[in-house]
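Please read through the structure below; I'll follow up with questions.
Just one protein chain is left out here, and the rest sit where they should.
Chain naming follows the written order as A and B, and within any one chain the residues start at number 1.
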Amino acid sequence: MRRDHRRSIVGVHLALILLLLGAQFVVPPFHRTMVTRIMILTTYAMGYNLLLGYTGLMSLGHAMFFASGMYTTGLTVFYLGFGAPAALVAGLLASVLMSTLTGLITLRTTGASFLVITMMFSQAFHLATLYFNKFTMGDQGFILSGRLRPLRLGTAELAFSDPVLKYNLALVLFAIFLMMSVWLIGSPIGRILVGVRENEERTRLLGYNTFNYKLLSLIISGSLSGVAGSVYALTFSYVGSSFASIIYSIYPLLWTLLGGAGTTIGPFVGTAVMAFVVDIASGLTSSYLFAVGAMLIILILWFPSGVIGGIRSRWVRWLP
Amino acid sequence: MSFGGQLFLALLEGTVTGFVLALTALGLSLVFGVMRIVNVAHGEFFMLGAVIAWYFSAMFGGYFVALLAAPLVVGGIAYLADRLVLRRINYSPESTIVATIGLLYIIQQLVLTVYGPYARSVTTPFYFRVDFPWFGYSGYKLVVAGISAMLLLATWLVVTKTTAGLYMRATQQNQEMAQAFGVPVHRVYPLVFALGAGLTALAGALVVPVQQAHYLMGLDALLMSFIVVVLGGLGSLKGTMVAAFLVGISDGVVSVFFSPTLAKIIATVLVALVLSFRTGGLFGVEET
Partner (left out) sequence: MGEMASMTRLLQTTALSKRFRGLEAVQPVDLRLDQGEIRAIIGPNGAGKTTLVCMISGRVSPTSGQVHFKDRDITRLRAWDRVALGIVYTFQVTSIFRKLTVYENVALAVQRKLMRRALDRLTLREAILSDRVEAALAEVGLGQVGNHLAGLLPYGHQKLLEVAMALALKPEVLILDEPTQGLAPEEIINFCDLIRKISREVTILLIEHNMPVVLELATGITVMDKGAIIAVGTPDEIEANARVQEAYLGL
């Protein structure tokens, strides 16, 4: 049983965090930015994984959550002069609100209908960011640098342009949510979500109000995605409507599947691998999204449980 | 133009849109109804139809040949996709979604590479103007609507009156039973998939003289098809038709009086709301 391996589980995840902590001293500056981006987007993927991998619900609308965090943070900094902490809180609140509302409406459906509805809401959100381009600057987007006040930690002042701050902010985000997901999956709630995924009706007849748990899962999932969006805005200093477009709903699906849906480390592996694949591919051709398409088909035909999923079922059964 | 004139224009545009949308979405509805899968690459088949039509018109000067070639080529591609990928994953719903998303990007990016990122148009094969009291209207658009209507009718006849159609309906109702009765289910599937792709490719080919052919045009077609199919009720062809007209007309009206973007936003949100409260859409069966 997984319980017996608790120490190993915590150990593996802490080791990953420590590895990333140390990597910043060893890795060249270009790759440091890349790892920063990977860590933030992994958080997005982890949020998505909670809903897909653990609760069994496939959404094509998570870009809406990511972007609502990103836009709330960006707009509050740009127009209202919020400092980073306040903007982050604002982003979190916005994504919680967004996920709750979305959940209450969409969770009445499941399967293909859920997929389509989430996609539609997300498209509407994307269109809205374009429609209100007087504020959002639409596709072109807007930049935060220059408007973002430095972070004050004790007596030190760290500017958001500082790559060290960026990296470690992303790392803190990643670490907190990685450990949180490990804990959540191992908790009673985690078990219930897996029950919903495996056999929802059975779970209902074991005495659980599955709607409430699906809603909880969606709220946590959406909020995590939103926080990732907020941190992305602060770190990369750019907010644009491309992050609300459908490809940004497909990315977390791809990363999660590649790394292994229903595993805690899978999202990280998937995000990291695709980051490198896209990096290489965009050096070769402007149609690098072809790699995304090909990857998805290869995965679904031959590696449906992803990298970590495969490793888990063959060698390391206790991985959550 | 007077309000009445504008309204009439809106309704006319809406009706034309409705017919074309019905034709575009019909394939998606058929595929879902018979095969129980969601084809996320559906919009790309539409786009392929448009691009192929452009190639035939611009390069070989034969627009009418394009109307034949587009559905055949795209149908062939769809057939291959079914044999090579969909059958291997056994048409499992979730896996098919992922696989067709992959197919979407493969098709889209291949077109980007070969056709390029620019939107290109084709001159209408014939031009005549229909004069209404308030405005002149493109006769070609009316012909397109007419052709779409005929194709819809033809499809309906095939589905309801022919043996092939019978096989499709039997498979839709109860796959196991159909198999037990000797329906070659595994041959029905690739043909239905190809038919669905061909119909939407034809729609794409028909609109090219009016819209331009662009490698990203599939996304809009996909979204509109989804809206129409799910609103009308997954699995109900009649529902898809009705929904196409509802959506077409409201889109036409809102677009004339407000911005098209706003129209899309409203349509999307409204449909999503309808769906959450009537999970089966207008004519479908309530999901448990």
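Everything that follows uses one rule, which is that a contact is a pair of C-beta atoms (placed from the backbone, for glycine too) under 8 Å apart; a residue touches a chain by one contact, two chains touch by 3 or more.
Quick caveat: nothing in here was measured; it's all calculated off a predicted structure.
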Visible chains in contact with the missing one: A
Among A:8, A:161 or A:199, residue touching the chain not depicted: A:199
Listed residues A:8, A:161, A:187 or A:285, member touching the removed chain: A:187
Subunit A residues that touch the omitted chain in the full complex: 1, 3, 187-189, 191-192, 194-195, 198-199, 201-210
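Note that only the chains that are shown with their structure count from here on.
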Contact set on subunit B toward subunit A in their complex: 32, 38, 85, 88-89, 93-95, 97-99, 101-110, 112-113, 219, 223, 226-227, 230, 234, 259, 261-262, 264-265, 268-269, 271-273, 275-277, 279, 287
Complex interface listing, subunit A residues touching subunit B: 58, 105-106, 108-113, 115-117, 119-121, 123-124, 127-128, 130-131, 246, 250, 253, 257, 285-290, 292-297, 299-301, 304
